[in-house]
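In what follows, a structure is listed as structure tokens, so that the remarks can point back to it.
The complex appears here minus one protein chain, its other protein chains still in place.
Then we have chain A:
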Amino acid sequence: MATVASKLYSDDVSLLVLLLDTNPLFWSNTSTTFSQFLSHVLAFLNAVLGLNQLNQVVVIATGYCSCDYIYDSSLTLSGNSESGRTGMPALFASLLEKLEDFIVKDEELIKEQEHDERIASSLLSGSLSMALCYIQRVFRSGHLHPQPRILCLQGSPDGPEQYVAVMNSIFSAQRLMVPIDSCYIGTQNSAFLQQASYITSGVHHAPKQLDGLFQFLTTIFATDLHTRSFVQLPKPVGVDFRASCFCHKKTIDMGYVCSVCLSIFCEHHKKCSTCGSVFGQSKLDGASTVSEKKRKAPDS
């Protein structure tokens, strides 16, 4: 059977890891309901699985307090004749069950913790890290493997506390040559997703009308990596790589960077507010003004 499999492995076999945003704080505020959204997504997954016999799909849910694997198409046994829920293809019965369990658990966790209403971001860094671990496992499985890519379906805004973790995941994906596509369905702009798609050579798109989401998904995000060179995809425009200063949070063109901890400031300071190093002096000279404990370690 191995010989048959290798014959079937053409260059357009893909593994799609879908990161689904299930943040209830976002979905309670949109015009489209989550179930309408889900029907677009499931039809899209069906389309991807139909493009090639050997395509694989893995779905990871990005919640507010947790992330988890929802569906793995390589684990579903064929011939599963359970009748699905109302109108949904039987193929995805297990997906829907697990998704419901996940959302219920996530909501319980939300009630246990007090949450800040200001920024209702989901745990994008967590699901990105899990997706990359799964893709790394696929790479280890031998030389015959589908070409992996990640698709983020995100609506929640960016959480600034996740910046370092998201950038780490992006650089790791760049090294593994895994493109991160992103489809942003929220209201504000997501700088994280734009940067992710730009750095990893993925596609970023923010569709304006959610009624036609299935159309955007199939025309832009369903193509495998080999076919992308023949298809016209949305080009990256206006990716803003300027930094924000730490003191005022405004975007700056020119700034000052601390050589110890790389924090960015818009004006000249005598002392770095992040690591406490006094500028222009070595740590030993500054020991009288800075406490002994901070001598060798930057403070956080």
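To be clear about the criterion, a residue touches a chain if its C-beta (ideal position, glycine included) is under 8 Å from a C-beta of that chain, and two chains touch if they have at least 3 such contacts; residues count from 1.
The rule is short, and it goes like this: contacts and distances are computed from a predicted model.
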Quiz item: One chain of this complex is not shown here; going by its UniProt record, which of these names is it: "Sorting nexin 6", "General transcription factor IIH subunit", "Gamma-secretase subunit APH1-like" or "Trafficking protein particle complex subunit"?
Solution: "General transcription factor IIH subunit"
Quiz item: Which of these, A:64, A:92, A:184 or A:221, touches the one chain of the complex that we don't see?
Solution: A:64
Exercise. Just name the one of A:52, A:129 or A:147 that touches the chain not displayed here.
Key: A:129
Quiz item: Since one chain has been left out of the picture, which residues of chain A touch it in the full complex?
Solution: 64-69, 72, 109, 113-116, 123, 125-127, 129-130, 132-134, 136-137, 140, 160-165, 167-172, 175-176, 191, 195, 199, 237, 239-244, 246, 249, 252-265, 268-269, 272, 274-275, 277-284, 295-298, 300
